[in-house]
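One chain of protein is taken out of this complex; the other chains stay put.
Let's turn to chain A:
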């Protein structure tokens, strides 16, 4: 082949690329900035699904049967409403959320951390519905995490999402293994827990199994529990809600991180936590291979079935006997796209989930967590001695102690994958110090909040 003949197509290709470049040269991005959700006023709303046929477009999290069963029950009660449901793993939903909300708006969607979605004007302001349905008369703490101010701070401002229920986290334990080390009741103080861990280790039992592999830094669960044992939940929430001047690098959090490091160095965690994902942790715990896991009540139904009678739950004990207790507790957030076609009907569904007796039954029996709604609302009966009963009771304790916290992993959209996970993996491998860990997370947090 001669050089002359080859040059022509190459030139043509380069030329077309240049043309394409030139046409594409307007700045990327839409006018989304001008339609900030915070500005949309709460207009008059319809509080029903009407009587004509409606197809609600749902985007749910796969692996959790609750939303699907609620949807089915809803259709049973309101036959004119049909569903068009798409499911994905939570990680995929997190990555897709902005584009799906913008380009293929669902009526109802499982939401990741909301503040950035609100900044981009992608979520519907639910204040109108909150007034119409009386959500604003529910205990304020239920909706706090889903309120977003105009600058992206959470905890205050218009409501942008609603929960199907709200979850409670703590420590699950294997009763048979607990009996082996003579642990007959839940540890009352942090020191009690420490000694239980040591006894388990001495007995050749893996004291704690916690997922911490891949992109899932599960040590965030015990870490945040320790933070609340050493300090107050208030400042932790301020940090998560992006309140100005909030920092995670506080003396009490440092003590908590040092305590976690002590557990790691003492060999209280399974040696391979850095390669374990969530499913591995669950299957090992259910298989009786560890005494404790730090997890949430979304597993209550599952554990009641698979380890019936052999599993217990307690809230992280306080550092002093009788002290206040705190726990991560968050609503299972669902929101409505700002461009949703059937927003009224989706909001009606959300209200129905919180107030309908059958829906609340499903919430507890399938979801295992506390339903949303007024504090005097109907509570479904639960089986005495079951894990579901224990986690619901823990919810009452947290309510009394005002100890509810959002997850430190939810502070910004990227803080979990970008900061907590790698840092906690380094801590688990002995490659990071508690002090440097907190400083590094705080530095990432500041750059993300600013950006």
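For the reader, a short list of remarks on this structure follows.
Throughout what follows, a residue touches a chain if its C-beta (ideal position, glycine included) is under 8 Å from a C-beta of that chain, and two chains touch if they have at least 3 such contacts; residues count from 1.
As a convention for this text, contacts and distances are computed from a predicted model.
The listed options are "STAS domain-containing protein", "YwgA family protein", "biotin carboxylase" or "Carbohydrate ABC transporter permease", and the UniProt record of the chain not shown names that protein "Carbohydrate ABC transporter permease".
Of the candidate positions A:86, A:175, A:324 or A:426, contact with the unshown chain belongs to A:426. Remark: the omitted chain is touched by one listed residue; of A:84, A:272 or A:393 this is A:272.
Screening A:50, A:155 or A:214 against the full complex identifies A:214 as the residue touching the chain left out. Residue A:116 is the one among A:87, A:116, A:192 or A:401 that touches the chain missing from this view. On the side of chain A, the interface with the absent chain consists of residues 13, 16-17, 20-21, 24-25, 27-33, 94-96, 98-99, 102, 116, 119-120, 122, 212-215, 271-276, 413-414, 417-418, 421-423, 425-426, 428-429, 431-432, 448, 451, using the contact rule stated above.
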